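I have a structure I would like to understand better, so I am pasting it below and will then ask my questions one at a time.
The complex appears here minus one protein chain, its other protein chains still in place.
Coming up: subunit A.
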Amino acid sequence: MTISNQAKIAAHHVNVWYGTKKAIDDVSLDFGSDQVTSLIGPSGCGKSTFLRTLNRMNDTIPSARVEGDITLDGEDIYAAHMDVVQLRARVGMVFQKPNPFPKSIFENVAYGPRIHGLAANKPQLAEIVEKSLRRAGLWDEVKDRLTESGTALSGGQQQRLCIARAIAVDPEVILMDEPCSALDPIATAKIEELIHELKGRYAIVIVTHNMQQAARVSQRTAFFHLGTLIEYGATSDIFTNPRQERTKDYITGRYG
């Protein structure tokens, strides 16, 4: 299912196995460079597994095996010469549970730019940290306490800190795996507002169980079921007039 010829990430005939169990079955999906795409589907449908193939997070699971082509700007991300650390800087990730390093707020954001050599000196590094925290909508809340531990922040702030950390290495794609499922409604609204702000600057792919959230934040939505891609289209169509019966049953709460 191709959306345009300027796809940022393109997946073609992707299969994923965990041992002998097939978790993803022949999924082809393109992501536009300036769009937010939601992946929805019941638990165990493979949406998170698929998301994790996009920056090779599945490499860390010994039994996982990925087949098919996934390209970033046309470049095969599973090629032997691909530097995985570099890849994950270009394709950042935000997880379900905020996972700041047990270091200061400043260090949480500065870590990535420092190891990737993005700053020539301290003032430049401080500039990157401030810009990233601003972009993540957290600067005003933490600017006077940058030396405090990142883990001392509230859950919502921690999640925005993780987004700032991902942004700091200047990625092209941000993957979000249920970024709001551990947050209260206000913190969730802030993250959604942030996604809205970040749209256009990064390609964003978000896995969510919250149907309304998918409808609100994304321009395109993909529905997964039992490891296969059932339907992919404009979010407005998926939620008002889905083509597939299984999509409709799922989003209207008739699944299972």
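Going forward, contacts are C-beta pairs under 8 Å (C-beta built on N, C-alpha and C of every residue); 3 or more make two chains touch, one makes a residue touch a chain; residues count from 1.
The definition used in the following text is that contacts and distances are computed from a predicted model.
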{"item": "Omitted chain, identified by the protein name its UniProt record gives, among \"tRNA modification GTPase MnmE\", \"Carbon-phosphorus lyase complex subunit PhnI\", \"Phosphate-specific transport system accessory protein PhoU\" or \"Cation/acetate symporter\"", "value": "\"Phosphate-specific transport system accessory protein PhoU\""}
{"item": "Absent-chain contact - pick from A:65, A:97 or A:248", "value": "A:248"}
{"item": "Those residues of subunit A which, in the complete complex, touch the missing chain", "value": "211-212, 215, 239-242, 248-249, 251-256"}
